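Showing chain A:
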Amino acid sequence: MPLSYYLILSAIMFLIGILGVLLRRNPLIMFMSLELMFNAANLAFVAFAAYHQALSGQLFVFFVMTVAAAEVAVGLALMVAIFRTRHTIDVDELSMLQG
Partner candidate 1 sequence: MTAETLFPLVPWVVLIPLAGILINLLAGRALGERGVGLVASLAALGSFAVSVLLAVGLAQQPEGQSLLLARWMSIGSLNVDWAFRVDTLSVTMMLVVSGVGTLIHIYSIGYMHDDTRHNGDPARFRRFFLYLNLFIAAMMVLVSADNYLMMFVGWEGVGLCSYLLIGFWFEKGEAGLGNARAAKKAFVVNRIGDLGFLIAMFTMFWAFGSLSFGEVLPRAAEAAPAVLLAITLFFLLAVTGKSAQLPLFTWLPDAMAGPTPVSALIHAATMVTAGVYLVARSLPIFAAAPAAQSAVLWVGALTALFAATIAVAQTDIKRVLAFSTISQLGFMVAAVGMGAVVAGMFHLITHAFFKALLFLGAGSVILGMERGHERHAQAHDGHHGGFDPQDMRFMGGLRSRMPVTFWVYLIGGLALAGVAPLSGFFSKDEILAAAEQVSPAVFVVLLIAALLTAFYVARQLALVFFGQGRSEAARAATESSPVITVPLGILAALAAVGGALNLPGSHLLGDWLHHTVEPLVEAGFNPLTAGIALVIALAGLGLGWLLYGRSPLTRAEEPDPLAVRLKGLFTWLRRKWYVDEIYNALFVTPYTRLSQMLAGPVDQGLIDGVVNGAGGMARLLGNLGRSLQNGYVRSYALIMLVGVALIFTFLLAR
Partner candidate 2 sequence: MNLSNNPLLWVTFLPLAGALLVALLPDARRSWIRWTAMAAALATFAASLWLLAGFDPSSGQMQMVIQVPWLRVAGISIDFALGVDGITLLMVLLTAFLVPLAMLSAWSGVRERVKGFMILFLLLETGLIGVFLALDLVLFYIFWEFTLVPMYFLIGLWGYSRRIYAALKFFIFTMFGSLLMLLAIIFMGLQAGTFNYTDLLAQRELFAGAQLWLFFAFALAFAIKVPMFPLHTWLPDAHVEAPTAGSVILAGIMLKMGAYGFLRYNLPLFPEATLRAAPWLAGLAVVGILYGAATAFAQKDAKRLVAYSSVSHLGFVMLGIFALTQQSVAGGVLQMVNHGLSTGALFLVVGMLYERRHTRDMAAYGGIWKVVPVLGALMLAVVLSSAALPGTNGFVGEFTILLGSFGAPALGTPWFAGLATVGVILAAVYLLHLYERLFLGPLTHEENRQMPDLNLREVLILVPILVMVFWIGLYPQPFLDLINPSVETLLQSVLPAAVAMH
């Protein structure tokens, strides 16, 4: 399969991720969308690595996965803290700071 297929798929994934962040109000689903964006990048990395025959792309994916895991940990912790005080995790409820 040519490179472009992978890239198009990756771009679609990236866009879906973006739309998810924009449209969903549940932070859990927003996290998933963010993961989707990250993984779109990962897919592109892997595809390019294969295309260029360069290992550094594959390597990068591992770093990304690690970092994403750390990020999600922090995000979930934040959500737990918020849920404890507010009993909701709807992000649109969090609009006290504005102006």
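Here is the rule we go by: a residue touches a chain if its C-beta (ideal position, glycine included) is under 8 Å from a C-beta of that chain, and two chains touch if they have at least 3 such contacts; residues count from 1.
The set was built so that all candidates are chains of the complex that A comes from, given by their letters.
Nothing here was measured: the structure is a model prediction, and the numbers come from that model.
Q: Check each candidate in turn (1 or 2) and state which touches chain A within the complex.
A: 1
Q: Touching residues of chain A toward candidate 1 in the complex: what are they?
A: Per the touch definition, chain A meets candidate 1 at residues 18, 21-23, 25, 91-92, 94-99.
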